[in-house]
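All protein chains of the complex are present and in place, except for one that has been dropped.
Chain IDs A, B and C follow the sequence of writing; residue 1 opens each chain.
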Amino acid sequence: MSTLRIGLAGLGRMGRIHADNLAGRCSTARLGVVFDADPAVAREAGERYGVPWTVSYEELLAHPATEAVAVATPTGAHAPMTVAAARAGRDVFCEKPIALDRATTVETVEEVRRAGMLLQVGFHRRFDPDWAAVAERIRAGELGEVALFRSSLRDMASPPASFLAGSGGFFRDVTVHDLDVARWLVGEVVEVTAHGAAVSDPEGFAAVGDVDTAVVVLRFASGALGVIDNSRASGYGYECSTEVMGSRATARIDNPYRRGYEWRTPGLTSRDLVADFQERYPLAYAAELDAFARAVLDRSPVRVSGEDALAAFDLAEAADESWRTGRTVAVRYTGTGYARASEVSA
Amino acid sequence: MSTLRIGLAGLGRMGRIHADNLAGRCSTARLGVVFDADPAVAREAGERYGVPWTVSYEELLAHPATEAVAVATPTGAHAPMTVAAARAGRDVFCEKPIALDRATTVETVEEVRRAGMLLQVGFHRRFDPDWAAVAERIRAGELGEVALFRSSLRDMASPPASFLAGSGGFFRDVTVHDLDVARWLVGEVVEVTAHGAAVSDPEGFAAVGDVDTAVVVLRFASGALGVIDNSRASGYGYECSTEVMGSRATARIDNPYRRGYEWRTPGLTSRDLVADFQERYPLAYAAELDAFARAVLDRSPVRVSGEDALAAFDLAEAADESWRTGRTVAVRYTGTGYARASEVSA
Amino acid sequence: MSTLRIGLAGLGRMGRIHADNLAGRCSTARLGVVFDADPAVAREAGERYGVPWTVSYEELLAHPATEAVAVATPTGAHAPMTVAAARAGRDVFCEKPIALDRATTVETVEEVRRAGMLLQVGFHRRFDPDWAAVAERIRAGELGEVALFRSSLRDMASPPASFLAGSGGFFRDVTVHDLDVARWLVGEVVEVTAHGAAVSDPEGFAAVGDVDTAVVVLRFASGALGVIDNSRASGYGYECSTEVMGSRATARIDNPYRRGYEWRTPGLTSRDLVADFQERYPLAYAAELDAFARAVLDRSPVRVSGEDALAAFDLAEAADESWRTGRTVAVRYTGTGYARASEVSA
Partner (left out) sequence: MSTLRIGLAGLGRMGRIHADNLAGRCSTARLGVVFDADPAVAREAGERYGVPWTVSYEELLAHPATEAVAVATPTGAHAPMTVAAARAGRDVFCEKPIALDRATTVETVEEVRRAGMLLQVGFHRRFDPDWAAVAERIRAGELGEVALFRSSLRDMASPPASFLAGSGGFFRDVTVHDLDVARWLVGEVVEVTAHGAAVSDPEGFAAVGDVDTAVVVLRFASGALGVIDNSRASGYGYECSTEVMGSRATARIDNPYRRGYEWRTPGLTSRDLVADFQERYPLAYAAELDAFARAVLDRSPVRVSGEDALAAFDLAEAADESWRTGRTVAVRYTGTGYARASEVSA
C-alpha cells in the first residue's frame, strides 16, 4: 500500500488538526514536511511529529518529502500558496475558502487547472462516514426523488470580533458548508433566499455589518425545496445535522452525543452534547486527506474540486445579496460557478 | 367536580374524535347531545354513546343537555353555526378554520363577542402535554430570549383531490397550525416569506393551483427568526416536531414513535413511526375540550381565542401571497389580526 | 357495540385507577356501581362518576348495574370477594395477588371454576400496546427460538414499612409481574434461582425479613435462560423494560420518557423520566378491563386466568425459597401451578 507524503503549510487550529491526522489516523496520506511563518511553531511541530520543518514556503515546495501540498494558513494566503504549489508541480489540498472574493477564487481554480494539477477543497463533511453513506444511498436511488432538504449548522458561541472581521461574513464562512452539502446531495440550485438576524450580540454584529443567525431557503433545479438554518451561538453546543426527504425514503443524520452514556438522577436523565466541530467529526478530517492522497496517487478526480468550492462560494454570495436586498436571487449553474438568472419566478 | 355537557355538531372524522373523547377521556367536558345532517349517522352515534341525537341544529341548540356547543361540521358551516350558537346564548368550541375567507372570519369573531359568549378554536397542539410544558418553561423565562424557532408539520400522504379543492390551500390548511404555535411560543410576527413546490404530484397540485411542500420563514417583532417546513407527503409517516432555541436553553419537541419497542434483526434495529395526527396527539384533543369546559364553567378566558384564529389565518394569507408573488410580506399585529406594514425591509 | 357494566369493589389507589378508566378510557367496559367500606369514599365516587354507590358488597353483587365484578379492595379481601361474586353468578376481574398464600389462591381459582364463571387477574402489562405487539410477533414466529429473556422492574422509592408488612414479600409483590411476563412471552420455567439484597435501607428491610433489590435467574423448558432484576428504590424513576433475544430477531421494550421533549442547556441535554406505574402504563389498565368485558360478553377465555396467577405465584414462592436457601429450585408445570421437581440439575 503506497502512501503519499504531504507538505503541510500552516500550523494554526486547522493546520494542527491536519498534522495530527497525517501523523496518526490517516492511512494513505502521511506528514512529510511542515511549514509555518513562525519559527517557534514550525520547529515545535517538526520535533513533535519527527519531520523536517521550515519557515520558507519555497523550501516546503522544493522539499523531496513534499509529494503534495496541504494549505491551512490564514485565509489570505490560501490562493497565492495554492497557485504557487500548482506551478511548482504539486497537487494541492486547500482549506476553505480559497479566497474571500470571487475573482481570486476563479483565478486560483483556473491557474491550478492550467498547471494540470489536482485541487481539493476542505469541505470535510463530504468525507464523514454518515454523510458519505447517505450520499451513496441517494446516488443508488434508494431515496427516490428528493422533495425537501433541511440542514442545521450551529456553533455553540460566537468567535471573537477579530475573527469575524476577516471571516468573509456569515454566509461565506458558515452557510457555505451547508450550501456545498445541498449541491452534493440534491443537485444544482436555481433560487436562493436568505434571512439574517443578529440576536446573540446585536451591537457587536451590527458593528461589523454581519449576522449571527440565518435561515436560507433554496429551490433546486429538480423542483425540490431546501432550508438551512445557521447560528453562531446555539448556546447548548455544536450542531450539524441534515435531513433529506425523498419519495422512497428519508435520511436523517443526527447530531451525535459527546459520550455514549446516560446519567440518571431523580426524575431526569441527561447526556453530554458535542461542543465543536472537532468533536462532531472525529473521522472526516482524516478521511478527506486520505481521499486526496488516493486521488493524487491514482491521478483520479478529487471528490471536492475547486469548481465545487466556487459553486458553494457563489451560492453564499447569492445568500448574502438576498439577505441585504430582501429579495430572492435567481441563479443558474454554468459549469464554472453560478451566474445570475435574468429574472426571478416564484 | 362539576362537568359541562357539550352539544356536538358534526360526526365526520374530527367530530368522531371529539365524540370519543367527550364520552371517554375528558373529565370536565361530557357529551350531551349529538347532531349530524345525516340521520343514520346521528342515530348511530346517539345509540353508541347513549345520548340524545338530532338532525336539526336548532334542536341541538335548544336541547337542555347542550350547555355549550362544539362545531365539527364541514368547514362551510363553521361560521354560521358558531354565530347561531352564540346568538342562542351558547359558548362555542369551533374546529379550525372558522372560515376560508377573512371577512367571514372577522365577522364571526365579532358576532360572538357581541353576543358576550366564549369562542375557542381547535388549535389542539396548544393542549398537548409536551407543547404545554415547553410553553410554560418559556413563559417562566427558563429559555431566555428566543433566537430561532423551527417547526415541521408533515402528513404521510396527500389527501384526495376532492379534499384539496375545499381546503383553502396549503398555507391556510396546514401551515396555519405552525403559525399559531409560532405566535404562541415566540410572539408576534413582522415578516412572512413563503416558498412552495408541488413535488409528490406536480400535475395534480398544479391543477388546483396548490403546493404539497413549503418552507415559510418568519421574522418576529423580537428580532428572532423562524422557519417552518410543511409537506403533504413525507412518505415515511406523520411528523410534527418543533424546536425553540433560546439564549439560556433550547427545547426540542420530538416526533414520538408509534410503539415503545425496538425490533432488531441482523445488523439493523427498527421502530414504528406514527402515521397520522390521531396517533401523534393521543391527549391533546381531549385536553382542549376539557380546557374549554373549564373556561365555560369559570367564565375565564379561553386559551385559543377567535382573535388567535384570525391572527394565524392572516399569517397564512401572508404566506400564500408571499408564495404567489415571490416577495416577503411585511405585517403588523393590530390586536385584531394582522395588517400589511407599508414596506418590507430585510 | 354492546358494553358491560362493572360493579367495582374498592376505591383505594388501584380502585381509583379502574374507576377513572371505566368512566373514561374504556370502550367496552363501563362503570356500573361502586362499593367501598368507607361511606364517605363510596358516596364521593358515586357522585363523581354519576353511578349508584353502596357500602354493602352483597348489595353491589345484587345490583342490576353489576353485570360483572372488579375487585380492587385490600389484598385480604380479594379471595373471599372473588368467590362470593362467582357464587352470585358474576364473572370476576380480581387485582393481583389473589391471596398471599398458595392454599387460598388454589381454592379461589377452583371455586370460581366450579361456579362456571370467568376469572381474570390484574397482570396489566399483558395489555399494554407495546407488550401486546411484541407478544404477537413472537407468537407469529418472527423472533424465532428464544435464547435469552431479560426484564427490569424497578420502583423509584420504597413504599412505607406499613405497606411492606402486608405485601407478601418482594418476590410475591414485585417479581411476580416479571414472572408472569416470562411465562407469557417465553413459556414454562424449570429452574428458579434468586438473589436478594437490602441496599437502600438495610435495617428497615432486615426488620421485616425482606429485600429491596433482587436478581432472579430462570431456566425455561425450552432451554432458554431468563434474568430479572428488580428494585424498590432505583432512585431515578420507575423502570419497566424487557428484552427478548431470539434466533431471528430481538425485541427490546424501552422505558418511555415522561415527556416528548429534550431540554438543552450548555453542554447537556436532558429528559424527564416516568415516576411510577401510572405514568408508565397510560393505556394498559383500560385495555385489561375492556378485554375482560369482551371475554364476558363473548363467553370467550380471559387472557390472564386464575391459573396464570397461580403459576406466577408459585414461581415467586420458588424465588423466595431460592433466596432464603441459596439454592436453585427446580420446578415443573402441572397445568395447575408449579410442583417442585425432584432434583436440580445445572
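Everything that follows uses one rule, which is that contacts are C-beta pairs under 8 Å (C-beta built on N, C-alpha and C of every residue); 3 or more make two chains touch, one makes a residue touch a chain.
None of the values given here were measured: they were computed from a predicted structure.
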item: Which residue of C:37, C:233, C:268 or C:283 touches the chain not shown here; value: C:233
item: Residue of C:27, C:200, C:305 or C:336 touching the missing chain in the full complex; value: C:200
item: Option touching the unshown chain, where A:48, A:102, A:294 or A:327 are the choices; value: A:48
item: Contact residue for the chain not shown (choose from A:130, A:201, A:307 or A:321); value: A:130
item: Residues of subunit C in contact with the chain not shown; value: 144-145, 147-148, 150, 154, 191, 193, 195-200, 202, 213-215, 217, 219, 223-227, 229, 231, 233-236, 245-250, 323-328, 344-346
item: Sites on subunit B contacted by the missing partner chain, in the whole complex; value: 156, 235-237, 257-258, 264-273, 275
item: Those residues of subunit A which, in the complete complex, touch the missing chain; value: 1, 24-27, 48, 129-130, 133-134, 137, 248-254, 256, 259-265, 269, 282
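Rule of thumb we're sticking to: only the chains that are shown with their structure count from here on.
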item: Subunit B against subunit A, contact positions shared by both copies (same if over half, else different); value: same
item: Chain centroid nearest the full-protein CA centroid; value: B
item: Equivalent-chain rotation between subunit C and subunit B, CA atoms, steps of 5 degrees; value: 180
item: Length of the line joining the C-alpha centres of subunit A and subunit C, rounded to whole Å; value: 57
item: Distance between chain centroids, defined by C-alpha means - subunit A, subunit B (Å); value: 41
item: Residue list for subunit B, restricted to those that touch at least two other chains; value: 248-250
